[in-house]
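With one protein chain removed, the remaining protein chains of the complex are shown where they sit.
Let's turn to chain A:
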Amino acid sequence: MRGVRREEEQRRSIFTRRALALGLGQLALFGALGTRLYRLQSEEGERYRTLAEENRLSARLIPPPRGRILDRNGQVVAGNKLNWRVLLVAEQTQDVGATLETFSRILPLAEHERARIEREVRRRRRFVPVTVREFLAWEEMARIEVNAPDLPGILIDVGTTRLYPEGEHLAHMVGYVAPPAERDMDGDPLLELPGIRVGRAGLERFHDQVLRGRAGAVQLEVNAVGRVIREVERREGVPGQDVQVSVDAELQKAIRGRIEEGTSVVVLDAKNGEVLAMASQPSFDPNLFNAGVSAAQWRQWTASRSTPLINKATNGLYAPGSTFKMVVALAALEAKVLTPGERVSCPGYYDLGDTRFHCWSRYGHGGVDMRAGLKYSCDCYFYEAAKRTGIDRIAAMANRFGLGVDLDIELPGTRKGLVPTRAWRQAQGKPWNLGDTVVHGIGQGFYQLTPLSLATMAARLATGRAVQPHLTRSIGGRPARGGKPEDWPSLGIPDRDLRLVREGMWAVVNEEGGTARVARLPGQYGVLAGKTGSVQVRRVSREQRERGYKAENQPREWRPHALFVAYAPYDNPLYAVSVVVEHGMSGAGAAAPLARDVMLEVFNRFRAAPAQRVAEGRP
């Protein structure tokens, strides 16, 4: 019995020791947990608090409305319209397939549309709306509203999309918008929003930053799967600013109504360089870019020989032909190689060494002074003038008139054109011959000029100031620079010289024997001064000439281009115009009458509006 008791005592003492060891061990582990908690919650608490906030809050951007583009009279040429969309929220329907099935009985869905929707539903979280259809008509939307009870998960949402009310009429200037591409990403978080558009061409592109505005932001509390619980903070964005441009939409439409394919017309305010109209035929509908242009449409546009996407007024390159002769005359006067009264004899041709250059009139003009040279557009006179002046002085004068230089107009991609110099030719490794100078005296040869630069030349001839063509009148209500004539410096050409070439241009239109009498304005409108130009697109060989070459017998694409530059009124120039009719045969025949009609439109249009201008223009 004692043994049993001792045995029991021993067992108990072993147990007590071991139980204490176990208990203390466990207590120590509790202590370790406490230490761990202290480290996490107290020492590193700040760091984890930040992480928890990052978890909780999600910032979302609110797209600002894009600024509008208005014409000079405040008419909207690029605006926003509501875009009714049908969205599908997967978690609000039990069966996505069934909902789409019902939906397609109301509005048919193509097979590929359904596939896309189902793919997006699978890819996104179930509460994120997926676009089913965009750009719904009012009546389509009504049909869906009525059937809403049978369409669980379908909801109608309204966003905005770009609207160009004048469609193709101003497409080349206004441009268009499209979803941003990778290269458009400039760090503006706005561009990552679904449905956002950026300016892709024209003014939309040039003024994209001001039109775009700044995104607002809303701080949302979200849960672990990203569903919004509540709005914590809201910061309104800055809406895009309206841009008012100098174009007159009605004038533009009227002009476009008169011109045919391959024709471009530029109308400038001669005093300050504002573009009043700029037409290039054919054009395209910029509204099509909103929803994305189909591949077929794109192919049709880009493959077409008539290049509807290209603005010929700023990107079409033409030799100026005889419209260049004023520049040559002024260069000769400045170089003092010719006096205004000096006569050059024109037998119908001009011999330089072995080479014979022809005047457009095969019978010749006899003895021709500068005024007559312009009036009759005598080639021989300008062959001689160019020969005496030299190509580099002619080029320098051309640059001063805005030819072959960057005009800084707000239309991205505008071509500078080319005015050749001796150095330019030598850079190509070719010599510059005197014969080249002679040819360039009549605006033929290497010249590549845009209708816009020709209109600029006309405006500078008319005012003697270095006006630059521009479109922006005001941004967000603040007037842009360049609206006043005084904003533009003088060209520094003596009035006497300018008066002489202007008189020549006056004679072209208003004097018996001038090349463009057809361009005369009816008396009550004032007096128009201008200059014709016809440029060969193919060289006429001697053989052809001897067989009696007639341009009108040639295939269309071989016929010469017709050009006309003009300004009016003669004594107080307000408007400058350039017209280029591709393959229009002759400036006098095709371009001059069109220029006259355009000028009539301008006068009709502005007789009432800026009335004082028209009043000033009367002789």
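Everything that follows uses one rule, which is that a residue touches a chain if its C-beta (ideal position, glycine included) is under 8 Å from a C-beta of that chain, and two chains touch if they have at least 3 such contacts; residues count from 1.
What we mean here is this: contacts and distances are computed from a predicted model.
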{"item": "Hidden subunit of the complex - UniProt protein name among \"histidine kinase\", \"Osmoprotectant transport system permease protein\", \"Sulfur carrier protein ThiS\" or \"Peptidoglycan glycosyltransferase MrdB\"", "value": "\"Peptidoglycan glycosyltransferase MrdB\""}
{"item": "Touch criterion as defined above, residue of A:T16, A:Q544 or A:N604 at the omitted chain", "value": "A:T16"}
{"item": "Option touching the unshown chain, where A:A142, A:A181 or A:I229 are the choices", "value": "A:I229"}
{"item": "Residues of chain A in contact with the chain not shown", "value": "4, 7-8, 10-12, 14-16, 18-20, 22-23, 26-27, 29-30, 33-34, 36-38, 40-42, 44-45, 47-49, 51-53, 55-56, 221-225, 229"}
